[in-house]
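Written out below as C-alpha cells is the structure these notes cover.
Right after this comes subunit A.
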Amino acid sequence: MMLLETRALTANYGQFRALFGVDIAVAAGECVAIIGANGAGKSTLMRSITGVIRNGAAMVLHRGEPIGVLSSAEVMKRGIAMVPEGRKLFPSLSVEENLLVGGQARKAPGPWSLEAVYDLFPILRERRKSPGTALSGGQQQMVAIGRALMSNPELLLCDEISLGLAPVVIRDIYAALPRIRAGGAAIVLVEQDIGKALAVADRVYCMMEGRVTLVAKAAEVTREEIHSAYFGVAA
Partner candidate 1 sequence: MILRLQNVSKSFGAMKVADRVTVTVPRGEALGIIGPNGAGKSTLFNLITGNLLANEGRIEFLGRDVTRAPAMERVRMGIGRSFQIPQPFEGLTVFENLLTAAAFGRGGREAEMVDDCARILAETELLSKANVLAGSLSLLDRKRLELARALATGPELLLLDEIAGGLTEGECKALVSTIKAIHARGTTIIWIEHVLHALTSVVERLLVLDFGRVIGIGAPDEIMASKEVREIYLGLEV
Partner candidate 2 sequence: QGAKIRLGYVSPQTGPLAGFAESDAYNIKAFLASEAGKNFDVIVKDSQSNPNRAAEVAKSLIVDDEINLMLVGSTPENTNPVATTCEAEGVPVISTMAPWQPWFIGQQGNPADPSSWKPFNFAYHYFWGLEDIIAVYTGMWKQLSTNGKVGGLFPNDADGNAWGDARNGLKPGLGAAGFSLADPGRYQNLSDDFTAQVNAFKAADAEIVTGVVIPPDFTTFWNQARQQGFKPKAVTVAKAILFPQSVETLGDTGHNLSSEVWWSASHPFKSSVTGQSSADLAADFTVKNGRPWTQPIGFVHSLFEVAANVMGRVSDPTNAEAIAAAIAATDMTTVVGKVAWSGAGLPPFAAKNVCKTPLVGGQWRKKAGGFDLVIVENAGAPEIPTAGKMEALA
C-alpha cells in the first residue's frame, strides 16, 4: 500500500481550475520530485494534499484511507508535514518557538527533537532567540524544514526549498535531505531547479498546466523528455 496517493485530484480557486485530475503516489521512505514551470500547479497539489484546499474525500489517500476532506491540522496529525512555499515562518515567534510550534500538536516518537534539529542546522542554535523573520533566507528555510520535522512526520512535503537562495545555501539545505531520509521520512520535493531535484529524488513527476505530463525514474529520465514535459515544446 502506498503511503500517499492522489486519485484524479482536481482543485479550484473560485471558478478557476488549477488541477485537472492529478495522480501521484509516494511509497514509504521514498523521495519523489515534482517539477514544472511557474503556475503549473505544484503548490496547489501540495495544498490539496495537506487540506489547505479541501477536495473530494477519495481524491487523497493516506495508507489507503481517504483524507481529502480533512482539515490541515488533521492531515498533519496523521504524519504529513509540509514546508510551505515561501517558508511562511511565524513572524511573532522566535526561531525556537517556530520550531516548538511544529511539534506541539503531534507527539510521535522518532529521531527529531529540538536538539536534533539544532544538530542538523547548527546555525539555528545560535539564533534561537531571534525572531524568525530576522534570519537570512537560507536560515529561514532551515527553520521551516526544522519546524516540519519537529512532529516526526512519515512524509515531508517540501515546496521550493531552494527558491531565491544562493547556491552555497542551497547546497547546505540539500545536504540535509539524506539525513532526513535516514530518519525514515518519505520526501516530496517540489522544485524548479531540475538538476538539484533529480540528484536527490528516486522518481520524478513533471507537471504542466494542472496536469502530470511525465512520470519517470530520476536516474533514467532524459533532458529532452523533461524539456518537452516542462515547457510543452521540444528543446
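Candidate selection criterion: all candidates are chains of the complex that A comes from, given by their letters.
The rule we apply is simple: a residue touches a chain if its C-beta (ideal position, glycine included) is under 8 Å from a C-beta of that chain, and two chains touch if they have at least 3 such contacts; residues count from 1.
Here the structure is a predicted model, which means the values were calculated and not measured.
By the touch criterion defined above, subunit A in this complex contacts candidate 1 out of 1 or 2. Residues of subunit A that touch candidate 1 in their complex: 14-18, 37-40, 136-137, 160, 163-166, 192-196, 208-210, 223, 231-234.
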